[in-house]
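Right, I'll just put the structure down here and ask away after.
One chain of protein is taken out of this complex; the other chains stay put.
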Amino acid sequence: MSRVAPTVSRMPSVLSTARRLALSHEGVLLIILMVSLLVLATQTDRFLTTDNLLNQCRLMAEVGLVALPMTYIIITGGIDLSVGSILGLCAIVLGVAWKNYGLPLEFAIVLCLVTGAAAGAVNGYFITRVGVPPLIMTLATLALYRGFAEGVSQSRSVRGYPEWFYQFGQGELFGIPTQLWFLIAALLISAFVLSRTVFGRALYAIGHNETGARFSGLAVDRYKMLIYTFSGFMAGLASFVFVSRVSTTRSDMGTGLELDVIAAVVLGGTSIFGGTGTIIGTALGVVLIQLLKNGLALTGVKGDATIMVIGVVLICSILITNFARSRQATEKPGD
Amino acid sequence: MNTAASTAVSPAQQRGVLKRILRLFASQEAVLLLALVALFVIVGSINSRFIAERNLYSIFLGNAYIAVAAIGMSMVIISGNIDISVGSLIGVLATISGSMAVAGYPLVLCWLVPVLAGVLISSFTGYIVAYLKIPSIVVSLGMLSILKGGLIAVTSGEWITDLPEGYALAQLKPLGVPLPIIFMIVLTILAALWMRFSNTGRAIYAVGGNAEAARLSGISKQRTIMKVFAIHGGFIGIAAVLFATQLSVIQSTVPPNLELTIITASVVGGVSILGGTGTVVGSTLAAILLAAIGSSLIFVSVSPYWLRSVQGVLILLTVLADLYRRKRQRKQGSG
Amino acid sequence: MFKQLGISVAIAGLLMGVAQTSHAARWDGADDLPVSPLACGDEEGGAMAAAMPYDGGMAMNPPDKAGEEITLVDVPKLIGIGYFAATTEGMRQAAEELGNVKVKTDGPTEANIDDQITFLDNFITQGVDGLLFAANDPVAIAPVLRTALKKGVHVVGYDANSEPDAREWFVNQAEFNGIAKSMVDSIVAEIGEDGKFAIVTSTFTTPNQARWIAEMQAYQEKCFPNAEWLETVEAQEDNILSFNQANTLINKYGEDLQGLLGMTSVATPASAEAVTQAGLCGEVAVVGLATPNAMKPYVASDCVKSVVLWNPVDLGYAAVHVMRAVVDGKFAPGATEVSAGRLGTLSVVNGSEVLLGAPYVFNKDNINDFDF
Partner (left out) sequence: MTDGRALLELSNIVKRFPGVLALDRVSFDVRAGEVHALLGENGAGKSTLIKIISGVYQPDEGHINFSGNTVRFNTPAAAQNNGIATIYQELLLYPELSVAENIFMGHAPKTRFGTIDWRAMRSLAREQLASLDIYDLDVNQQVGSLSVGNRQRVEIAKALSQDARVLIMDEPTAALTGADVERLFRIVRLLRERGVGVIYISHRLEEIFELADRVTVLRDGACVGTSQVIDTTEDDLINRMVGRTIEDLYPKQLSRIGEPVLEIESLSRPPLTRNVSLTLRRGEILGLAGLVGSGRSELAQTLFGITPAQSGCIKVNGVECLIDSPAAAIKLGIAYVPEDRSTQGLIKPMSIRENISMAVLKEISNGNLINHLAERELAQKNINQFRIRTSGMEQKVEKLSGGNQQKVVLGKWMASAPDVLIMDEPTRGIDVGAKAEIHRTMSELACRGMAVLMISSELPEIMGMSDTIAVMREGRLVASFTRGDATQEQIAAAMMSGSRSESDEGLVDSNSTKGAAA
């Protein structure tokens, strides 16, 4: 790359690669992200500072963690609306197991993750074995899991965790918020798994054509089971980080999380019909939403207007990509 | 030809009638009706006040606007789309209606303008979905943010009080029956007839069931989707007016989770999330059933902490019953 | 289908059984913190708790802006509801009166702890002189407030407290036990000492409401042991849901229900509406926390006799005055009172709380004097 390109013939290919990149949804997002970064940075000098950016990473960790498995699920053409409720349920299990049942906190954390995975597995079971459409199944468990959280906790919050527990949500490791390490690790692993492994390939195949994937010997049901379980597990992980960050446990935690997560994933270019999408796109989506919220607030835009801006960006980014794709399609036919 | 055919099939026709009756009983509407009757009988036997006229009225009255909104939502879902911005839209339209009333506009206008505004706003959503080809879930997710942010930006949450005399449309009781209940029943019947007996009504099923086939039958997908969203907007407008005029105060906010309640009513009512099937009668019955479940749980003194869990379980069971019924039908069909 | 139905009935029955046995001794919706009910009847105050030492936090090296113009940001539980619109109005009035304060209100659109924290975080980064808040959760909000203090930002709470050390002062509209006493006294006055009543609240997880309910229970058991609490229902902050829930209670208990207590400014007018529409004015008493404007029609029609509330406009007004005094160095730890413009002098209670006064009980005679 760094060598001076001596070739005339290579130039167009480099150019066309660049163009293809710019026309891809990730490219469009990156451009929007850059532009908003620039604009926001010129509006306020408080925005583009390490402190602020790191802090934003702390705030977006939960949405980020849950957005990763959501990307998988939407790639297979499914959806999981119950993540917010699973988060609430896991947080309650963590708190109640520790406080009311006197379990060691470490064990309670494990129990919280297991609960998340189990809640996701129940979704997966009904979706794969009983054949309930994902949207309907998770719409039902959205109510159900929140109900469990309320019932188990009797709507009382749990507080007063030991100091070490706050390290995960409020502490830093090598100068970087602890949960950002979780997020980065989960992001890298998810991106790697999706793009490089048989599992990842299978998810795309399922999203494009589930029957075809089944007839190719892919264990479709097992994979789907896995991703819904993974989704629950990550919601559990997010709940643990969240509880640690806000130092309390309440049964209404994570209310509305599902829409934030889905917005980030969809903004990241994952098609709601399945088959396409990348973790990078999702990461960009999460970051873009967080930075817009933050940057606009810093420049004095009020919260209600910020919500509107995000809505517009969501629609427009998809619109731009669609437009770019259709232009591309008409320019390069039959290729 | 005609006579030959009709005489030839007369025994078959008799079988057809029987079949049709059987088919009627095997429909989701019947399942819902059965569940509703079972609920009334069981809970009524525990606490007879549950089936007292007054409570029945309460259940119907307080949820009529949900049923009306679910009619529009069902049409949207049958056409293969979804609208998650309804909650925000109802908030916006109710505020428009109330503000106009306080500002002294003629009452008729206060009732009609929100309906027209609903048609307009929803048509805009429909336009983006139909002509710019962005998935409805994405567009409505964006619209959700835009409407909600916009509403708060404009009203900053000031309640609308001092509504003029006579504004409370929903509190009228022509012939002793509360108007919202009349609206709910009449609109359901009208919508059901329209869905069955009009070209556009059938086109909705066609587009949702097999868009390509519809196109080749000369049915324009774009125009149908536009129409569906426009009509949906009208129903949302009516729902918003009922919502606004039910109490003497209008909360100029977005009712929490309203979109999920409405979508749940449609889905539990047997409208397939994949498009192509379902009826508005089912969704209205489901809206009533969900409301009745909520009310009945208070009547049988379920601990309020577990109330949502029980609701979740009941929703799941209705969905499973529907699934089971469809499976059995399919088996009969192929056998 | 019958199998399905059987299973569903079985599960529902099971859940209901489980649910019914778990009826605790505590009122639904009450929290489990210690309670301190006030004395019964009209005996004035009694012995106030012994003066507590200051237990609030301190802003670290705040810039000295005594007398200079300051910028404040107010982050309520949520924006877009009448109650906080009123506190915002009070803040605006105070700022106008003081002349050297700029205050802006911004916050989440739903009472969501996470969003509220994000807003506070952004404002700390943006750099303001003072933060005003009404916490969605006292514990969850604490870390971010401590960060603010650490960065030299003054922090004053109102309406809903945080952990004391996470802010400097908290403007308390009325003490929990005070509200509880007013509520219970008011309802008992209407339904008698052996009356039966039910409660409509927002959600069981809302701290203020849970606190009030717990205090109300303690006070009722102490002073009116024969009154009977029937049940508490949740109704979110949703007008029509509150209306429906109130209706359900009316229908369920029939003539057994003599009173409804609304725990939020949404639930109370909706309950009054339900009673009105059911034609039960005079038979079912409605008492609750509410803003006067929303209650005027019901009070005018005699359906509601008394509405308990502090004046939220005053609450916001006082919060800004307290903040100004803190910045000016006129109100430091250890002080026992603070002057708050038109409200006169407010006293300090519980170490670091500024008490707005006793809760106000509105009735037909005075309700039209208020507009918020």
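Letters are used for the chains, namely A, B and C, taken in the order the chains are written, and counting of residues starts over at 1 for each.
Everything below uses one rule, namely that a residue touches a chain if its C-beta (ideal position, glycine included) is under 8 Å from a C-beta of that chain, and two chains touch if they have at least 3 such contacts.
Nothing here was measured: the structure is a model prediction, and the numbers come from that model.
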{"item": "Left-out chain, listing which of the shown chains it touches", "value": "A, B"}
{"item": "Residue touching the undisplayed chain, where the options are B:G87, B:P256, B:G276 or B:G312", "value": "B:G276"}
{"item": "Residue of A:L187, A:A213 or A:I307 touching the missing chain in the full complex", "value": "A:A213"}
{"item": "For chain B, the residues touching the chain missing from this view", "value": "1-2, 4-9, 11-12, 16, 19-20, 23, 193, 196-199, 201-203, 205-206, 209-210, 212-219, 272, 276-277, 329-330, 332-335"}
{"item": "Chain A residues that touch the omitted chain in the full complex", "value": "196-199, 201-202, 204-205, 208-209, 211-219, 275, 330-335"}
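By our rule, only the chains that are shown with their structure count from here on.
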{"item": "Contact graph of the chains (line, ring, star, complete, other)", "value": "complete"}
{"item": "Interface with more contacting C-beta pairs, comparing A-C to B-C", "value": "B-C"}
{"item": "Approximate Å spacing (C-alpha centroids) for the pair chain A, chain B", "value": "31"}
{"item": "Mean-CA-position distance for chain C and chain B (Å)", "value": "36"}
{"item": "Where chain B touches two or more other chains, by residue", "value": "148-149, 151-152, 303, 305-307, 309-310, 313, 320"}
{"item": "Chain A residues counted as touching two or more neighbouring chains", "value": "150, 154-155, 302-304, 307"}
{"item": "Residues of chain B touching chain A in the complex", "value": "84, 128, 132-135, 137-139, 141-146, 148-153, 260, 263-264, 267, 272-274, 303, 305-313, 315-316, 319-320, 323, 327"}
{"item": "Residue ranges of chain C in contact with chain B within the complex", "value": "1, 4-5, 7-9, 11-12, 15-16, 18-20, 22-23, 28-29, 79-82, 84-85, 88, 109-110, 204, 231-234, 236-241, 243-245, 247-249, 251-252, 254, 266, 269-270, 273, 277-278, 291, 293-294, 296-297"}
{"item": "Chain B residues touching chain C - in the complex, by the definition given at the top", "value": "31, 34-35, 38, 42, 47, 49-50, 52, 54-55, 58, 62-63, 65, 148-149, 151-152, 155-159, 161-162, 171, 243, 246-257, 291, 294-295, 297-307, 309-310, 313-314, 317, 320-321, 324-325"}
